[in-house]
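Heads up, one of the protein chains got dropped from this complex, but the rest are sitting where they should.
Naming follows writing order (A, B and C), and every chain is counted from residue 1.
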Amino acid sequence: MRNRCLTTGNVVAAASAGLLLLATLAAAQAPAYRAPRAPDGKPNLNGIWQAMNTAHWDIEAHSSAPSPARELGAAGAVPAGLGVVEGGSIPYTPEALAKRNENRANRLKLDPEVKCYLPGVPRATYMPYPFQIIQSQKHVMMVHEYAGALRTIYMTEQTEAPADSWMGWSNGRWEGETLVVDTKGFNDLSWFDRAGNFHSDALHVVERFTARSPDTLNYEVTIEDPKVFTRPWKMSMPLYRRVEPNAQIMELRCVEFVEDLLYGHLRKQPK
Amino acid sequence: MRSTFLVGVTCACLLLVAGRVQAHHAFAAEFDVNKPLTLKGSLLKWEMVNPHSWFHVVVKEPDGKITTWLIEGGSPNQLIRMGVTKNTVPIGTELTIEGYRAKDGTMKAVGRNFVLPDGSRLFLGGSAPGGGGGDKK
Amino acid sequence: MNRRSLVSIGVVTLAVAVLVSSAAAGQAPSAAPKAASAAKAYTPPRTPDGQPDLQGFWTNSTYVPLERPKDVTKEFYTPAEAEEAIKRAAAREAEQTEPGTTADVHYDFSQFGLDRSQSTIARSLRTSLVVDPPEGRIPLVNAEGQKRAQALAAARKARGGPYDAVENMPIGSRCIIMGGSGPPLMNAGYNANYQIVQAPGYVMILTEMIHDVRIIPLDGRPQPPQNVRQWTGISRGRWEGNTLVVETTNFNGRNAFRGASENVKVTERFSRVADDMIDYKFTVEDPATWDRSWTAEAPLAKTGGPIFEFACHETNYGIANILAGARAEEKAAAEQALKKGSN
Partner (left out) sequence: MTRYLFGVLAFVTAASLTVTAQAPTYRAPRTPDGQPDLQGFWTNATYTPLERPQNVTKEFYTPAEAEAAIKLAIAREAAQTEPGTTADVHYDFSQFGLDRSQSKFTRSLRTSLIVDPPNGRIPPTTAEGKRRIAEREAEAKRLGGRWDSAESNQLDDRCLIMAGAGPPMMDAAYNSNYQIVQAPGYVMILTEMIHDVRVIPLDGRPQPPSTVRQWMGVSRGRWDGETLVVETTNFNGKNPFRGSTDRLRVTERFTRVADDTIRYTFTVDDEAMWTRPWTGEVPIVKTNGPIFEHACHEGNYGLYNTLVGARLEEKRAADEAAKKGSK
């Protein structure tokens, strides 16, 4: 009897815990957590952050798969992931979906990451490398370890993108606890992941960074690109602080690692 | 008004001593000094990219054939500081390009001068439409 | 036409600026003692966390050479001499090249705003950036340094011609890092711009060309072990009064500054001496190259933003063009030789 009550209690507790979890994730707009303040009174998001998921392989839910490069064996294997796209899948137009699938089939040849190209946004945020937020009043900088990629987020003196670029042109604002970053001015060359998910130069990205505990952030992204998607869509994930005291963004200056791949065929032939 | 930096000169110390502008790479290795050319065409696309920008120019050859040439220019960053944007040079702008053709024989050239129909240079001293004529502080 | 007028406006501005900046660069007490005392009175603004505020866009674009020209013996020019030197340098930079010469195979820097006179330059009355040794020249390279330089030259030669393979080309052309990216920060020829952003515990310095960023921690953490080496080394910073002192070691030695070894230590000192001027000094210590340390001073002048993304490798079409050109020339030469042989 007592046992049954206990079990029922557990089920109820588990269910409500589940609901609470979902609610917390969904209601990132109004988090209960209040971040410590930077000296200027804004939520303090300074720190070295990193995603811990498989979105860099594929932002949609996916099974595990062998390494795209045979020689890497299990070291290059694709781990399964439950996806970070709200609603499960990306609302591509039929033509765009065909292009995504073609990208995926030829990813070793086409993925800009393979060529050490700048990662674009939001891909930079969830690559398997850390990035540092340097939060000042006029500029919030995001400095990524991969390829030394860099974003300047203009908090004041905001203008339109003068030209298209890989990392886009970002204007930011504070909405309560949240740093909202609005980015446009992308070229059409970057991808969202290693699975060929892509966008056009009409991409418009709105990111929301909100502290959810001292060492975690909620990261929410809204993607809009009428040339590629039938409607705006969202992805979300937590970001984790690198807490080791010697954490530092190191150089991953990868250009020379890919030169033979890109230009090896133009090498002078041995006589 | 031209850069005097001698691309053939490899002494790095000279760069620092004389304070001349250093070319990002040896253009004479990319383009053939023995193949000067003048192209007349209209702008199809301006890739405002680094380390050097590239102009896609549609050219009507003397025999009536239509070809697209890729013309290498300079880094866009300083122009952007001067107020130039991707809207500054409209698609279809008529350009005369004096330059040198690529060594590999493809339809590429370095744009020694980019000349507008009225004889002025495309960007010169911030003269480009929309150009602010110097750094914004 | 409008270009010419712009240039002359530039020169006028320049003359005015010389006076202003000589005051600002007045860390050189012997040259401008009055200005120096004025500069001392300047108190830099503070960031919200209390650091002296160095933030903003800066340039070290200059016509002052690193080493004093052989025919100059004094440490400082008079303002008139300095103006003359700049005018000469600007004219040289803007000179026409001779059509049909190798030098002419280039786009025109001035048509892309890339000659120095079209943007802010950091001025000083100095005749060289090097301030110590007092003769304004880098000490002679010692025997060990010479030996290393010879070995490097021999290795370079063994790799073949400069366009035989991408690895033989200069690292700047390959978009890996610019020669003057440092530290120390050296004038890049064009786009010699920097952005400094500060946050509690950190100073970030972005070098425009090839988007090189240093994030310098101020918390006194130790340097990592010797086997961790980077192109731009690893920097640790601290505030000494109003001066940011940054020490950098752990270089990989592959972008050797003036022939320095991987064990070089660079100490930089940033002091804001006016709203629009940072006094920037650096000391280079490398017993494997020089028997004594040497110091240079190269002021950073405030300039306008923004710094547009300097993606470089992504659209570095020149590499493929150059290599393809070299292969095409080899092929043509081989065919020529064959033709000659068969005649």
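Convention: a contact is a pair of C-beta atoms (placed from the backbone, for glycine too) under 8 Å apart; a residue touches a chain by one contact, two chains touch by 3 or more.
This one's a predicted model, so the numbers in the text were calculated from it and none came from an experiment.
Considering the entire complex, the omitted chain makes contact with A. Of the candidate positions A:89, A:106 or A:159, contact with the unshown chain belongs to A:89. Where chain A meets the omitted chain, the residues involved are 3-4, 6-7, 9-11, 14-15, 17-18, 60-64, 80-83, 88-89.
Just so it is clear, only the chains that are shown with their structure count from here on.
Ranked by distance of CA centroids from chain B, the top chain is A. Chains B-C form the pair with the most C-beta pairs in contact.
If each chain is reduced to the centroid of its CA atoms, chain A and chain B end up 36 Å from each other. Here the spacing of chain B and chain C, counted between their Cα centres, is 24 Å.
For chain A, the set of residues touching two or more other chains reads 162-163. In chain C, 163, 175, 210, 305-309, 311, 314, 319, 324, 326-327 are the positions where the chain touches two or more neighbouring chains simultaneously. Touching chain C in their complex are the following residues of chain B: 1-8, 12, 15-33, 36, 47, 49-54, 70, 72-82, 99-100, 102-106, 108, 110-114, 121-127, 133-137. Across the interface of their complex, chain A is touched by residues 47-50, 55, 160-161, 163-167, 174-177, 195, 197-202, 204, 206, 210-213, 215, 217, 221, 224, 228, 230-232, 234, 305-309, 311, 313-314, 319-320, 323-324, 326-327, 330 of chain C. Interface residues of chain A facing chain B in the complex, by the touch rule stated above, are 160-164.
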